[in-house]
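A single protein chain has been removed from this complex, and every other one stays in its place.
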Amino acid sequence: MLTAHWLYGISGCLLLALGLRTALLHDMLLQRLIGINVMGAGVFLVLITVAYRGPGIAPDPVLHALVLTGIVVAVSATALALALARRLTAEQDDG
Amino acid sequence: MPELLAVSALGLMLSLFLGLLRVLRGPVAGDRLLAMQLIGSTGVGLLLLLSLLLDQTALIDVALVLALLAAVAAAAFTGQELETRDD
Amino acid sequence: MTAMLVLDILLVLSLLSLATAALATNDARRSVILFMAFGLVLALAWGRLLAPDVALAEAAIGAGLSGALLLTAVRDQAHRALRSSRKPVHERGRANLRVTLEWTVTLLCIALAGLLAWALAQAFDRAPKDTLAQAVSANLAISGVSNPVTAVLLNFRAYDTLLELAVLLTAALGIFALGPARPGHRAAGPVFDGLARWLVPALILTAGYLLWVGAHAPGGAFQAGATLAAAAVVLRLAGRRSVGLPTGHTLHVAMVAGVSMFLAVGLGLLVLGRPFLGYPPAWAGGLILLIETAAMLAIAATLVLAFFGGRPTPAPGVAEKTS
Partner (left out) sequence: MIEVMASLLTVSGVGFYLAGSIGLLRLPDLYSRLHALTKADNLGLGLLIAGLALHTQDLLIALKLVLIWLAVLAASAASAHLIAQHARRRETQS
């Protein structure tokens, strides 16, 4: 087991926990949204760390493909959430 | 040379870390943005060094994308949106 | 090698402290800028962990799209709901309940992180079997491309990517349904305008280059689409309202281009007696490029719509002419 595995793997787990906690508990919608994004980043970090095999060795491409699409999907979901927030503001202004 | 590249990369990482301290401290948003600019170009340099160090030519392309988009944050921050029309 | 170890430690520390600071503050703008810095450091981490494909996507999205998206949203009065707090439960006599809840959730999150770390340690301790990675490298020769990540995305796991594009389409439809697009930006002044004048062509060229190079080196439809969308973001910030995104039917065609090209190729192969999306090795390279080009346009259209935050309306002048 490589040192890089330890360092990045544990950080991924910590980011996941931190993001999840914020997404569940924070009062501000924006912070919850960023929390979900941080949580996703933690998961991606864990996956890329698992794919890593050490310097000079080709890493696992399947996990890279998974994370690659995950990043694009995450940003679209964030944009959808922002559009929802805009609509929510408009509804609050009306009512 | 590899040793020197690794030490240079560490130097840039240190520089980036110092820049992050300014991002964390602020005090106003302009300061944070300025520090973002610095860590952006430090990141470009770091990616170039890593591309040689890890023998990954593709990281040069990552640095290129990062360099091309380095002004977007400042523009998004200082730019003003048009007024929303009546609805 | 010690230098590399110290670099790793600094990188990880930066990630953790940026995430903590971004989530700890109640100042929306501060939080977004810290999150953007987090994305940048994350791109470096992907590069460090030999994942240049992922680093490319993160650079294009983190530096271009999501930063501009979030920064514009937190400065916009139309997004006030983001900053307002949802009515908390601790109104009267509920404070105790709230504290208990917070502690329970925190402990559960810590437990989850511990469990995951334990599972990771178990996985790392056993020598990796790598059956999937070995299968990829054994079949790479007949996949039509030589970049293993592109081979996985567009050939071996093409089903997944088809569904991923469907997810993107769904998100785009959701944004479409929620209302009209934001009105756009004021012209940013001559300096940024001059920058945009050569930045946009450079970004479009880079997108084309990434699409082409994706067959044999890191790059491909997702990275190219994100870069193309970043070009549109730059144009919009420079004060161009429609940024070349079509309206009406042409836009609809662009949005569904990825999914429909995928389906057309898959069904065409079925008619020819091949399995769904089972390319004949001789054609695989060409078919993959065809699908990737359509997918790039669809991804770029979706991401630009995401930045618009709604259904683009035709420019006022055009609307008068047609009505």
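For reference, chains read A, B and C in written order, and residue numbers begin at 1 within each chain.
Going forward, a residue touches a chain if its C-beta (ideal position, glycine included) is under 8 Å from a C-beta of that chain, and two chains touch if they have at least 3 such contacts.
The structure presented is a predicted model; accordingly, all values stated were derived computationally and were not measured.
Colleague: Since one chain is left out of the picture, which of the remaining chains does it touch in the full complex?
Modeller: Displayed chains contacted by the hidden chain, ordered by label: B, C.
Colleague: So which bits of subunit C touch the chain we can't see?
Modeller: These residues touch the chain not displayed: 188-189, 191-192, 194-195, 198-199, 202.
Colleague: Tell me which stretches of subunit B touch the chain missing from the display.
Modeller: The missing chain touches subunit B at positions 1, 4-5, 8, 11-12, 14-16, 18-19, 21-22, 28, 30-31, 33-35, 37-38, 40-42, 44-45, 48-49, 52, 57, 60, 63-64, 67-71, 73-75, 77-78.
Everything below uses one rule, namely that only the chains that are shown with their structure count from here on.
Colleague: Taking each chain's centre as its mean C-alpha position, how far apart are subunit A and subunit B in Å?
Modeller: 20
Colleague: Can you pull out the residues of subunit A that are in contact with at least two other chains?
Modeller: none
Colleague: Where does subunit C touch two or more other chains at once, residue-wise?
Modeller: In subunit C, the residues touching two or more other chains are 50, 53, 76, 78, 182, 223.
Colleague: Using the touch rule from the top, collect the residues of subunit C that touch subunit B in their complex.
Modeller: These residues of subunit C touch subunit B: 1, 3-4, 6-7, 10-11, 13-14, 17-18, 21, 29-30, 33-34, 36-37, 40-41, 43-44, 47-48, 50, 52-53, 55-56, 59-60, 63-64, 67-68, 71-72, 75-76, 78, 180, 182-186, 188, 192, 195, 199, 202-203, 206, 210, 213, 217-219, 223, 227, 230, 233-234, 237-238.
Colleague: Quick one: in the complex, what on subunit A touches subunit C?
Modeller: Touching subunit C from subunit A are residues 1-5, 7-11, 13-22, 24-31, 33-35, 37-38, 41, 44-46, 48-53, 58-62, 64-65, 67-69, 71-73, 75-80, 82-90, 92.
Colleague: What part of subunit B is in contact with subunit C in the complex they form?
Modeller: On the subunit B side, the touching residues are 3, 6-7, 9-10, 13-14, 16-17, 20, 23-24, 26, 29, 32-33, 36, 39-40, 43, 46-47, 50-51, 54, 56-59, 61-62, 64-66, 68-73, 75-85, 87.
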